[in-house]
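Missing here is one protein chain; the remaining ones are kept as they sit in the complex.
Coming up: chain A.
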Amino acid sequence: MYDLIVVGGGPAGLAAALSAYENGCEKILIVERDLELGGILNQCIHNGFGLHYFKEELTGPEYAERFIDQLKNTSIEVMLDTIVLEITEDKQVHTMSKENGYQLLQSKAIVLAMGCRERTRGAIQMPGSRPAGILTAGAAQRYVNIEGYMVGKKVVILGSGDIGLIMARRMVLEGAEVLACIELMPYSGGLTRNIVQCLDDFNIPLYLSHTITDVTGKDRLESITMAKVDDKRKPIPGTEQVIDCDTLLLSVGLIPENELSRNVGIQMDQQTRGAMVYENMETSISGIFACGNVLHVHDLVDYVSAESSLAGKAAAEYVQQQNNIAEKDFLTINNGQGISYILPQKIRKENVDKKVDLYYRVNQVYDTCIVSIQHQGEELAKFKRKNLAPGEMETIPLRKKLLDKVDIKELDIVVREA
């Protein structure tokens, strides 16, 4: 019998396990399907991690290693090369591995930290033929950075998410030519700093409001056709342009990997595509928590670690008290005008110490604006923000003081003009 089983050994799983341990949880197990811990960070060899958390700029592997090292002085157990097939409401965990075959483990609490996977060509319904040379940016990242294979010479990138931008620079450094980065939306999906240091530094053109309308090549990719799109994102006839290339990298978004969560019946959020969670990252099934990219897609691992520490601490508290806090009164946080999602979605006041950090994304670009916490149209708190973009996750604090002041069941978070 375990106190806590953590599914996934990426930065989220590691931080959750360590925090549960620090908060008095004793029998903790991390189950990871890969051969090593660290998750996606192992292939993210670029720097830019840890500025908030460690106050210095680390690469992905360095960031992961700091957490993995901390495990050494604890009793936390790790099962590698083992996949979790199913979890149940009463906290049973079904696993499978080469070494131990099928196993059924029992726990008191579970933290879900499975991360996310990339959207593929199928998920965006791209037209044209099906030659080799079309792969996701993350798959290319793994080939180049871990396996040491170069994936192509003349490269086009579809989508301006961070992975695509990072890979554009990586391919140039390894001697490839990156001809274009093509983005459907009128703004980039990645961090501005990545546009500057990955595209601008290497004179790679970024085509906003463009898409790919055709792909040619028999065995290997030979060319793509790019066209401008109108404000309904439909290609504009006559704007087509053919680009000869042998490789197309897709950076068209990430999808939280939630099969386990859905199968056990956890309530999901349509917007985040992750679980609906309370203030302490507990899902609709008490004793099951979720954090990291499986909960919502993060651009910054620092936020992943912070959120996951919260989940780990809450799991430890759950194990120690075994009380079903899920049934207490809660208030709902709604995403209003201008906000595409907000999290946590539900808050139980009794569990709030000083404040809850609300994580959100806006649904369009804003220069200067006010992010406002409202109740039936009345503004209870406001935060001035600058340069908000859908590609960047933001946070505002929801203070306990405010929660205590009013007896409300619902709050709306909206963006308005300054």
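Basically, contacts are C-beta pairs under 8 Å (C-beta built on N, C-alpha and C of every residue); 3 or more make two chains touch, one makes a residue touch a chain; residues count from 1.
Please note the rule applied: contacts and distances are computed from a predicted model.
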Absent chain [UniProt protein name; select from "Succinate dehydrogenase cytochrome b subunit", "Molybdopterin oxidoreductase", "Branched-chain amino acid transport system ATP-binding protein" or "Cell division protein FtsX"]: "Molybdopterin oxidoreductase"
Option touching the unshown chain, where A:Gly8, A:Gly48 or A:Pro235 are the choices: A:Gly48
Contact partner of the left-out chain, one of A:Asp246, A:Asp299, A:Glu317 or A:Asp412: A:Asp299
Which of A:Leu104, A:Ala132, A:Val196 or A:Val242 contacts the chain that the document leaves out: A:Val196
Chain not shown, touching residues in chain A: 35-36, 42, 45-48, 51, 57-59, 61-62, 64-65, 144-148, 173-174, 191-193, 195-197, 201, 299-300, 387, 392
